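With one protein chain withheld, the remaining protein chains of the complex are depicted in position.
Naming follows writing order (A, B and C), and every chain is counted from residue 1.
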Amino acid sequence: MPARTHHIQIDPWTPLGQQAGVGHNRWHEDISPVLEVEPDDRVMIDTMDAFDAQVAREMQHADCGKLDLGPVHPLTGPVFIKGAEPGDLLEVRLLDIEADPWGNHGYTAQVPGFGFLRDVFTEPYLVHWDISGSYAESPELPGVRMGYGSHPGVMGLGRWGELRERILSREGALLERGGAVLMPMADGALPANLGDEALRTVPPREVGGNIDIKQITPGASVLLPVYADGALFSTGDVHFAMGDCEACGTGIEMRSRVHVSFKLHKGEAARRDIRSLQFFRDTYFNEPELAAPKRFYATTGFSVTEEGENRSEDLTLAARNALLAMIEYLGTRGYDRQQAYAICSVAVDLRISQVVDVPNFLVSALLPLDIFL
Amino acid sequence: MPARTHHIQIDPWTPLGQQAGVGHNRWHEDISPVLEVEPDDRVMIDTMDAFDAQVAREMQHADCGKLDLGPVHPLTGPVFIKGAEPGDLLEVRLLDIEADPWGNHGYTAQVPGFGFLRDVFTEPYLVHWDISGSYAESPELPGVRMGYGSHPGVMGLGRWGELRERILSREGALLERGGAVLMPMADGALPANLGDEALRTVPPREVGGNIDIKQITPGASVLLPVYADGALFSTGDVHFAMGDCEACGTGIEMRSRVHVSFKLHKGEAARRDIRSLQFFRDTYFNEPELAAPKRFYATTGFSVTEEGENRSEDLTLAARNALLAMIEYLGTRGYDRQQAYAICSVAVDLRISQVVDVPNFLVSALLPLDIFL
Amino acid sequence: MPARTHHIQIDPWTPLGQQAGVGHNRWHEDISPVLEVEPDDRVMIDTMDAFDAQVAREMQHADCGKLDLGPVHPLTGPVFIKGAEPGDLLEVRLLDIEADPWGNHGYTAQVPGFGFLRDVFTEPYLVHWDISGSYAESPELPGVRMGYGSHPGVMGLGRWGELRERILSREGALLERGGAVLMPMADGALPANLGDEALRTVPPREVGGNIDIKQITPGASVLLPVYADGALFSTGDVHFAMGDCEACGTGIEMRSRVHVSFKLHKGEAARRDIRSLQFFRDTYFNEPELAAPKRFYATTGFSVTEEGENRSEDLTLAARNALLAMIEYLGTRGYDRQQAYAICSVAVDLRISQVVDVPNFLVSALLPLDIFL
Partner (left out) sequence: MPARTHHIQIDPWTPLGQQAGVGHNRWHEDISPVLEVEPDDRVMIDTMDAFDAQVAREMQHADCGKLDLGPVHPLTGPVFIKGAEPGDLLEVRLLDIEADPWGNHGYTAQVPGFGFLRDVFTEPYLVHWDISGSYAESPELPGVRMGYGSHPGVMGLGRWGELRERILSREGALLERGGAVLMPMADGALPANLGDEALRTVPPREVGGNIDIKQITPGASVLLPVYADGALFSTGDVHFAMGDCEACGTGIEMRSRVHVSFKLHKGEAARRDIRSLQFFRDTYFNEPELAAPKRFYATTGFSVTEEGENRSEDLTLAARNALLAMIEYLGTRGYDRQQAYAICSVAVDLRISQVVDVPNFLVSALLPLDIFL
């Protein structure tokens, strides 16, 4: 049993920037810890929703286009793990996630310019969810009921040591080649004084970040290689549920209370040469059913564009095609395209069927049928 | 209940080319059906293993480098579906798969020049499996037991109508751009007289082919859009089990008896604009446990090369990294790299965690822990 | 979504008798409701543990023999359902159960003179459980981990109308024949003024009571026939987990917060002639794994006494034999007899294998193997 239990409390109705000493929304090594713990301690961590209290239940589709992306993602922490040193492996045991104990509210937002199909879906769209006991329902998606499959979208370490330079260098190079890279943005940054140089929570990197791995539900453990003393763990962006893909960039976003405990494996990242996040589940308890649909409808996609051009071994294109076919399929069930895109983001699993049969790789998109009432 | 039951019997010990009127290993519209059925009939279809009886139980690793790829994949059929016309949707209901009722033998082959990591794994390697009741064990992979998750690697239609020209055109264009495309190969072709122009079973296309979708186990239905009269259904390349990825290009390959029935949805492919394979399962029966691991160990990969170059939105690279990390992890459990590659191919699921956080997409590789004794 | 949410709050550390207006521990028609709700309202109901705050974490085995049975079972309520009338069917939808949000503590008590094997187990024994996230562990039962399978031991209605006389009559007749019947007991009764005539919460009757049905976990609905206006619903005695049998009379007893909503089916009990409690689950969400062990060890029992006497069609005897054999089996795993009895009570499922093969009926006792670390 854990030696001690700590609780980082937030006011979930107030933007994180107006609360002292509970969180941040950028990565920077100068951010001070809000809590220090022994490796075996247990911590309850209250988390803001991904848009930092901007989304009220009465908001409409159009409001969703006016969201300020600056404060994304508000994280609670960081937590300093005593004794953690470079080369260690930090295990974060996810014990429980309470789904919005304050308001029973969640949402799925389609923000223009953001998401896997941002070229196709250019209009704002907002789905509200009523979270009730063990499931969520939405007036915008009649006939759909999502079961609990809660997981933190962001888990990560805030001090990166020598890794930091490597990351800056490779992302800078990509930017120069014209790649899509999110640059530091002072607007909305927390802490404000580091906004010009602090890194965004997107994309996921070696020490975690916005990982959006739906299998990391209560019962799972996350392994993070430690690159700097104290590790500095933070979390946030918790989803009630999400599909393996999070197509439109949001799952069922919500406030939450995350229960974790820590375990420090001294020197094990170095010994096993673990350089990026791994995770496991060694229990049979509490596996959310939706993580593994038994009844489903599936579409497939392979490496040919809509215009008929065949590309070679392109998994991204296969995923896109499987997803577009699923959006069409959902149309035959009576959902319009934006509803369908939202359903994909929160419920559809993209599975890599094969990565061998050149030139076409194959992705299957599985829609669980049990979400339909 | 089906109106009639047919049985296409083969001699599983003799190459398909030496058996009259049961099968083929290339796609061509001039291949004659071996059976005509009413839409609601039921058919038991015996299938050869993927290498057409070349792999005997006493073969060694090195022998695996001498396999003739010409006869790959021997398919049983085609079956002419009476009344099937362009625009129809053919449902193939997979009722049952008997795992090698003749010899209880399976194998996983690493063939040089073939597979997702063919640049990394250049040596031949051969794993034999003893299939016993509901599971498979192998002397080459001590401590591993795979549960039944049988599915046909190849399911597809043989007459393509107007689709044929489009496919030839796009694959030809890709070949000219230097892409990886398998060209017609007369050597080993069946029927021999069409070898120069008949298409290979690889890659998967709109009407199926080598799809390798592990979710298509007994209880599932496959939907194929009909592009030409009679549809001409064939199947083969059945696996006892496979990971979502089939990394080295082979699962647990085996002989089998596949039980299917057909259902013809007149005009529905046209009506619903279904242009490529879809599938579903609407039953809770007989879901293989391994299709959804509850206990697992997982690695992750994102869009940065081993040399540290960051690529943008490259899912193929993310999948490769997750897989390489898993092979390393299996090393810590005592498996050498070729054993690990084989385990990945038959047991590890690649899940697309997110396709949003530019520039890094994230793939998780899930190893089910229940396969370890 | 429910129209309104109410919350009946208790002080879980203070005996119910010292708290005004939140509960009772006897059934009597004159008990006043503590809340009135519309049929579709939602209610959060805090519940005491089964022994009404008598069991502190530092208590020892011997203390367990001194427990006062008078306050058993403290119930929260009753809740008056507006519009409920005789002949109606009241559906209680169990939305969620929070496991001891105040103290993370549970216990399993063997109280002398109580339990299925009270002739065999005559000594007091007390097991403490640490409830942590989604599972419970105990220093008294090393190597055992129980997963969440929370359900209310007592759910029932407090106004019985014409049913009351029938119950008094049949239980009185049984008492005269020498049967085991719990009589009214003023000592510890709440409300105190009705202690001489109010009925005990044991046994379960047509309108519920101490039902101890482990399948009634969040996601399930309970159907109760209404025999009197307002129905008067109460609940308590919540378990973290229990075997199908609750052999020693206690599961993992704990404090809890139960979330329910109500639905009133007018006249349906009369129309469908439903005279006692029924329940259902029509969702695939949140089924506790332990409700259906996949890996297990099982013993069997049939209708022969230990002395070798064969009885005819005696299921009680078959259940007793299966249970005794399981206690012996647990001995071979290193647990002493009282530990084993406790494990049976919280984890072993008694299944009626057949009730046909005269003279021997057969009961199987299934021990889930996943509870062992």
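Keep in mind that, in the parts below, contacts are C-beta pairs under 8 Å (C-beta built on N, C-alpha and C of every residue); 3 or more make two chains touch, one makes a residue touch a chain.
Note that this is a predicted model, so its numbers are computed, not measured.
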Displayed chains that the missing one touches are B, C
Among C:F51, C:F80, C:F302 or C:Y335, contact with the omitted chain is made only by C:F302
Of B:G156, B:P218, B:G236 or B:G301, which sits in contact with the chain we cannot see?
-> B:P218
Since one chain has been left out of the picture, which residues of chain B touch it in the full complex?
-> 1-2, 42, 95-96, 130, 132-135, 137, 147-148, 218-219, 259, 283-287, 289, 294, 370
Listed in rising order, the chain C residues that touch the chain left out are 114-116, 166, 169-171, 173-174, 179-182, 202-205, 209-215, 244-249, 272-273, 276-284, 287, 291-292, 294-302, 304, 308-316, 319, 325, 328-329, 332, 349-364, 366, 369
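Convention: only the chains that are shown with their structure count from here on.
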Which chain maximises the distance between its CA centroid and that of chain C?
-> B
CA centre of chain A versus CA centre of chain B: separation in Å?
-> 32
Centroid distance [mean C-alpha coordinates] between chain C and chain B, Å = 51
Expected list for chain B, residues touching two or more other chains, is none
